[in-house]
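Below: one structure in structure tokens.
Note that one protein chain of the assembly has been removed; the remaining protein chains are unaltered in position.
Labels for the chains are A and B, by order of writing; each one numbers its residues from 1.
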Amino acid sequence: MAVLDQTGGVARAAPDRARPREKALRRRSSALRRAFPYLLVAPAVIYLLGITLYPGAYAIYQSFYLVRFTEWIPVGFDNYVELWSDSEFWQALLNTLIIGGIALALECVIAMALAFFAYRDALIRVWRIVFLMPMLFMPSAVAFVWKLAFNDGRVISDLLRKIGLIDGNLDFLGNVWLARSTLIVADLWQWTPFLFIIFVAALQSQDQEVEEAARLDGASWPAIFWNVSLPMIRPVIAVAVVLRGIDITTMFTNVFILTKGTPGGTTETISYFIYRQGFQTFNFGYASAAAVVMLVVTILAAQLVVKRAFRSGKA
Amino acid sequence: MEKRRKSKGDNLVLRYLVLGSWALFCLVPILWFLSIGFRPRTEIITPEPIYWPTFSLDAWRLLLADWPIFDYLRNSVVAVTGSVVIDLILGIPAAYSLTRYEYRGRDDIGFYILSTRMMAPAIVAIPIFFLFRNMGLLDSVWALMLIYAAVNLSIVVWIIRSYMLDIPKELEDAARTDGAGDLRILWEIIIPACLPGIITASVIAAIFAINEFLFTLLIASTKSAYTMSVALANFTGGSDGVIYNAIALVSFLAFLPILVLIVLIQKHLSRGLTMGAVKG
């Protein structure tokens, strides 16, 4: 403590030089203070309103018109009425649910199974990188690989024939379920890693002591996983599945490149339907009506599902 | 007495069978993809698939000679980098506002930002197309930059927000009593402290932007705006049909830098992918 006494004397001499505080204390403006957080967040919000509110309003407006090149003819609710009785629209909606639902369910099960086996494995770092790779390829390029494999190059048929499951060639675009399964397999290959990565991270970051306690209690690993680990990471699963679910229902790239909706519109998703109505048949008003319907569904889903998933996920 | 194995119910054979077969399922298409990129054009679409092709640099030559690859690459780099910069400029202050202040409507604003992530590109595609047409921005890299920034802004805000929440409030209080103002605290204390989050957000936003397809398809129509992602899809036109070996090669080249980026942020990946909801 002798050191302290020595230096203390010197330090005492310094204050007047160290503090130029003779000017009056600065008062803060409370109006600016209150506005400040809004000012910080405003640019982002305005920017986002630009791509949501403006286009949303525009789509609603346009959905009441028949658009022919530069000519806009008001048609009232005709577009919606037509949409309601348009079997192609309902088909697209159904396709989206079927293809998306099956793919999402499979991805969940596979990702969870892989995560269960991988997260305690010594080679976890290897598995993570390897399983992740498909996700890192450009989706449009991946779609082409599958196009070549399923259709143009007939590789899948050839492989199936070699192991004796079929003879002749399968026409993957000619059969409803074969065409749908190409979309499902393509999605599975590329996006199962998304769920896998999140599940593994959640399993690894859970409280180890709980698992250890269960082990000391004599539970087997599957039992621990099912009864202890899985319930603990449920909020995480919810967030991951919701995010994946949203992306899957907006599926476009694979449809555009792989099937173009064939055969007979059985692989056309809602996104592709809107695109086709707008940019291939140039029926913009009609496409906008479909977009508005999809927007309403999105808003409902966001309010009901996403909000809850994210609230609990943060815990 | 029977000697038990250390971990019960742990079937190693089953484990490696499952993990191994999925690894195979992941890797075989990639390897096959690679083999497409380095085979002559005549060996791609054949009556019988060829599994062991002759090595060839056809695709290379095609790319360098006939395909303005450097234009596409430049477009991708400019649009993606620009969009990430816009996202950070708008997103960091927004995230700061959402984490460090209490004010009316804060949670609703935060959720609004999050909910834009749920919007399908197809919903806004037509209005955006008209908007950009009216602004004379069709077929422009700037339009792509703006749209990528918009698409990814919610992700960037939420990821960074999640990292900012982890910074102890004390740090900010200390800086305040030390004499720092709000913006200086953001710049000198908060941003350095959540740098991993900012990097993660940037990488994920960049990858999504690189891969963006629908908007690019609508906005870009010539090599002055084509990015790698959409240029690939247009590798199909003309009398040659789909030029698979070039596609394979290009996408493999694009894969490598993305792999590097991802390995760099590996620890933060799950947190980034869930927009901060999961702390991995």
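We take it that contacts are C-beta pairs under 8 Å (C-beta built on N, C-alpha and C of every residue); 3 or more make two chains touch, one makes a residue touch a chain.
Quick note on the criterion: contacts and distances are computed from a predicted model.
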>> As a check of understanding, state which of "Multiple sugar transport system ATP-binding protein", "Cell division protein FtsX", "Anaerobic glycerol-3-phosphate dehydrogenase subunit B" or "Tetratricopeptide repeat-containing protein" is the UniProt name of the chain not shown.
In response: "Multiple sugar transport system ATP-binding protein"
>> Looking at the full complex, which residue from B:64, B:135 or B:174 touches the chain that isn't shown here?
In response: B:174
> If you put the missing chain back, which residues of chain B would it touch?
Replying inline: 168, 170-171, 173-181, 184, 188-189, 192-193, 195
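Everything that follows uses one rule, which is that only the chains that are shown with their structure count from here on.
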>> Distance between chain A and chain B based on Cα centroids, please, to the nearest Å.
In response: 12
>> Looking at the complex, which residues from chain B come into contact with chain A?
In response: 7-10, 14-15, 18-19, 22-23, 25-27, 29-30, 32-33, 36, 44-46, 48-49, 89-91, 93-94, 96-98, 100-101, 103, 106, 109, 111-131, 147, 149-151, 153-154, 157, 182, 207, 210-211, 213-214, 217-218, 228-230, 232-233, 242, 244, 247-248, 250-251, 254-255, 258-259, 262-263, 266, 269-271, 273-275, 277-280
> Inside the complex, what are the residues of chain A that reach chain B?
Replying inline: 34, 36-38, 40-41, 43-45, 47-48, 50-52, 54-56, 58-59, 62, 110, 113-114, 117-118, 121, 127-134, 136-142, 144-145, 147-149, 152-155, 158, 189, 193-194, 197-198, 200-202, 204-205, 215, 218-223, 236, 239-240, 243, 246, 249-250, 252-253, 256-257, 270-272, 274-275, 278-279, 284, 287-288, 291, 294-295, 298-299, 301-302, 306-307, 309-310, 313-314
